[in-house]
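Okay, structure first, notes after.
The complex appears here minus one protein chain, its other protein chains still in place.
Letters are used for the chains, namely A, B and C, taken in the order the chains are written, and counting of residues starts over at 1 for each.
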Amino acid sequence: MEPGRFNAITDVEGVGVGHSTIIRGEGPLRVGEGPVRAGVTAIVPHQGNPYYEKVVAAVDVYNAYGKSVGLPQVMHMGVLETPILLTDTLNTWVVADALIDYMRERYGVEAMSINPVVGETNGGFLNDSWGRHVRRPQVFEALDRARSPGGRGPVEEGNVGGGTPMSGFGFKGGIGTASRETEYFTLGVLVQLNCGRREDLRIDGVPVGRELSEPRPRGVKEGNSIMIVVATDLSLTSRQLWKVAKRAILGVARVGHYGGVGSGDFTIAFTTGKRSVEEMVEGLGSKYPGGSRRLSLNEGYLSLVYRAAVEATEEAVLNALFMAETMMGRDGNTREAIPLDRVREIMEKYGRI
Amino acid sequence: MEPGRFNAITDVEGVGVGHSTIIRGEGPLRVGEGPVRAGVTAIVPHQGNPYYEKVVAAVDVYNAYGKSVGLPQVMHMGVLETPILLTDTLNTWVVADALIDYMRERYGVEAMSINPVVGETNGGFLNDSWGRHVRRPQVFEALDRARSPGGRGPVEEGNVGGGTPMSGFGFKGGIGTASRETEYFTLGVLVQLNCGRREDLRIDGVPVGRELSEPRPRGVKEGNSIMIVVATDLSLTSRQLWKVAKRAILGVARVGHYGGVGSGDFTIAFTTGKRSVEEMVEGLGSKYPGGSRRLSLNEGYLSLVYRAAVEATEEAVLNALFMAETMMGRDGNTREAIPLDRVREIMEKYGRI
Amino acid sequence: MEPGRFNAITDVEGVGVGHSTIIRGEGPLRVGEGPVRAGVTAIVPHQGNPYYEKVVAAVDVYNAYGKSVGLPQVMHMGVLETPILLTDTLNTWVVADALIDYMRERYGVEAMSINPVVGETNGGFLNDSWGRHVRRPQVFEALDRARSPGGRGPVEEGNVGGGTPMSGFGFKGGIGTASRETEYFTLGVLVQLNCGRREDLRIDGVPVGRELSEPRPRGVKEGNSIMIVVATDLSLTSRQLWKVAKRAILGVARVGHYGGVGSGDFTIAFTTGKRSVEEMVEGLGSKYPGGSRRLSLNEGYLSLVYRAAVEATEEAVLNALFMAETMMGRDGNTREAIPLDRVREIMEKYGRI
Partner (left out) sequence: MEPGRFNAITDVEGVGVGHSTIIRGEGPLRVGEGPVRAGVTAIVPHQGNPYYEKVVAAVDVYNAYGKSVGLPQVMHMGVLETPILLTDTLNTWVVADALIDYMRERYGVEAMSINPVVGETNGGFLNDSWGRHVRRPQVFEALDRARSPGGRGPVEEGNVGGGTPMSGFGFKGGIGTASRETEYFTLGVLVQLNCGRREDLRIDGVPVGRELSEPRPRGVKEGNSIMIVVATDLSLTSRQLWKVAKRAILGVARVGHYGGVGSGDFTIAFTTGKRSVEEMVEGLGSKYPGGSRRLSLNEGYLSLVYRAAVEATEEAVLNALFMAETMMGRDGNTREAIPLDRVREIMEKYGRI
């Protein structure tokens, strides 16, 4: 399947992404002071008011060692009514509180019931997480950027926004994104990658992790979470979107993660609803035995959407890994970027290049 | 079934409850200033360190129009690792953030992953909810009280703590509690009542709401949520506790609520694990056809625990209603207490007294 | 709320119900011979071909000590593709197998994947359950009747079809049905009642069970299951129907059941999709603060559907109880009908008549 123009979640029309990043200080950890390696990433589902123009949404909880905010209501009501923010674990609630400020001050929502959605992974290896440095100014900055024209173009990946201090497969991780486009729909994925053990890393099936297993990274435990956001323009119901969301973890599994005990592996999916299912069913129908009637009854057309979700998630994870750069954080803790030269050599050795 | 000594959740040994309440100002709403009718209620599962001595826990989500924090991890890991706090909707995230401060400063938890649990219902009819007046000092006060000797005695009900601005069945609601004690276990329930329509109110099956339906209360919508906390000392697994938690909503249903669309109806259950299931199974076994072996295999002994949960929840809801007092809040909004004299007359008319 | 013309699930246009009943033999149980007190009840969602015109459906599992067939696929795909059958526990799989025969022979479905839906409760107190006497002829008879014009009229209740050997609250139970009709939708419920303890029975809130508690019925255990089928013509999604289905157990709770450990309490809901939600939202909108826009965004209109589900379920349970007649079954086991005269006296005593 083919990627969209930006190979990013922003290929889904209307979706905007903005990062706010703080990289400040070095040396030993002093809680409240730093060093700070933190940020927040905002995803807006469209350029209107998300509270008044709610979008159909769904959540898959694969492994719930995680503190994400707002998910039960999304699952139950089947809609998302705020942008989605991604940040560092201990910053989750401050960020959620700032998000409702934004809803009131920028979107003019006075309702006394708002369901902010915030995802998190744990950046404590590099960041002064207890300092909770991501606050109102960063949240507003990320959201303003996501709503600006620039927020709808290419998406910066790696050590940015919520991904700033994160790790992946024993290397530096962070934000990654990818998309798939067909005649009938576009689907984009954005991940905040912070999971995986080095020895499990597989790139396009090649056991890169086994080849790169030395030296063993310090401070890497199994698990440690991945947040996945899936966006599409295909007008699915919440139940259907949930099934799409369930596929994302398979894309992560292909890279070698298996959802360790301490991993928060959540997928939030939403649709802008701009493309109709009817059109897709009719288009595919002629190519399918039984045609559109059978496809529609059994939702057979969804398999293509599932495949897009698996592929885009797999690629988003790899993009996070490839775009992140070596970072030193608190107490001199350092997470190295994956050595791209070595990866290239290994891929050659395994007949891929 | 019989109530415990205090007819409160604190009848479960070790459980402590503390409230912090703010009632300040009158007149028109000025966001950030008041009037304030707010607070927070803390429930500690035992008098040790909840992070290091986690308790087995479970969650039932009946209707998830609600913002509660921390529930997915409790469901997935089957444990609770912080006290439970109850507050006003828009205060949820500030309160969660203060709870992790408390975990660090008072319980000495430095871990960079903590799962704070906060429940909420919407007090915006009386309170300056957007002001988010419940902050660190109130959270610390409620928690300190829950951990003091006084926190393990009788529990104040009605317009206190998180229940301060809440409503129930068109009357003033708030905090209510009750318990049931048997030879084998104690089970206690605490609710933050903010749900129900007046015309639906039934007390011990008597249609009190229909008789009291005039004058119609202003500003009461269906739904509006109830948070239920169930504690027991019987050492159940998380799956078993989840089934106990599922019974609580039946107790609320007996009072007339049916979980409106905009209602957040959550039950959080935990066990201190002090009483063994084996003892109960053996004790009951002799009275059951098939005896303890059959009871144990099929979990038949749980039915008694279910009944305790239904009864204690029904009574906790009524206690919240009976103990709350008329309150005037922002913009002169007033919620009247249920008229106890009239209730008595109606109960007599229906042959109950 | 008002019942429909028949006060039955058949008030939902197109829905048909058919029973097939076997009452044969007396005396001691001889497995395979009798006595037989058994049957099957068929509910067809419409008068077309259910496999090719699938209906949107959902399932709520309240307590799953039960053997119902076909539910996971209904939950996942959100559609029902066969009629629903209700029968005795040990007959479940023979009945499911006969149902696919019917799909092939009468509906002409040759597909090698069909998802038959069969619910059950345990009739072993009166019936030779191990004999599995409900077979292809009975299944075909019940289905043929459900599809005949007579199947769309009043529904026989009590000791018929799948309800033949069932009990309720220590008295004779069986099939019961009721409906609610509004300007915007019709909702009907049919139950196969086999649950509840006598002392818990409440009729319209009156503790009838406590008053009738002697003599204690033999062979009545807590639990023992209830199957609930909810039909509506309002075009809801599967997620919305699931929330409607979740309300049914509250109606049962009002009669005093609380889902004992050994109870299989399942609700299957479907919609014929004949009435549009848009019409309802517009109609209600003018009466609601915020109007149709707000109603639609937050699904507020569903609360009325929830209430209909609670009320119709409560009444269907009572109808099953009131219409069933005393029955003697295997080994002389006898289940008495609820004494209607005594119920009337008790209701008078409690100020209801």
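The rule we apply is simple: contacts are C-beta pairs under 8 Å (C-beta built on N, C-alpha and C of every residue); 3 or more make two chains touch, one makes a residue touch a chain.
This one's a predicted model, so the numbers in the text were calculated from it and none came from an experiment.
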Which of A:Ala269, A:Val310 or A:Met327 contacts the chain that the document leaves out: A:Val310
Touching the absent chain when the full complex is considered, from C:Ile9, C:Ile23 or C:Val69: C:Val69
Absent chain, residues of chain A that touch it: 62-63, 65, 202, 204-207, 222-223, 243, 246-247, 249-250, 253-254, 258-262, 298-303, 306-307, 310, 349-352
For chain C, the residues touching the chain missing from this view: 61, 63-73, 75-77, 89-90, 92-94, 96-97, 100, 104, 110, 112-116, 122, 124, 129-130, 132, 262, 264, 266
Where the unshown chain meets chain B, residue by residue: 52, 54, 76-79, 237-239, 243, 297-299
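We take it that only the chains that are shown with their structure count from here on.
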Distance-to-centre winner among chains (Cα means, whole assembly as reference): B
Centre-of-Cα separation between chain C and chain B, whole angstrom: 33
Inter-centroid spacing, chain C versus chain A (mean Cα positions, whole Å): 44
Per-residue multi-chain contacts in chain B, two or more chains: 63, 65, 262
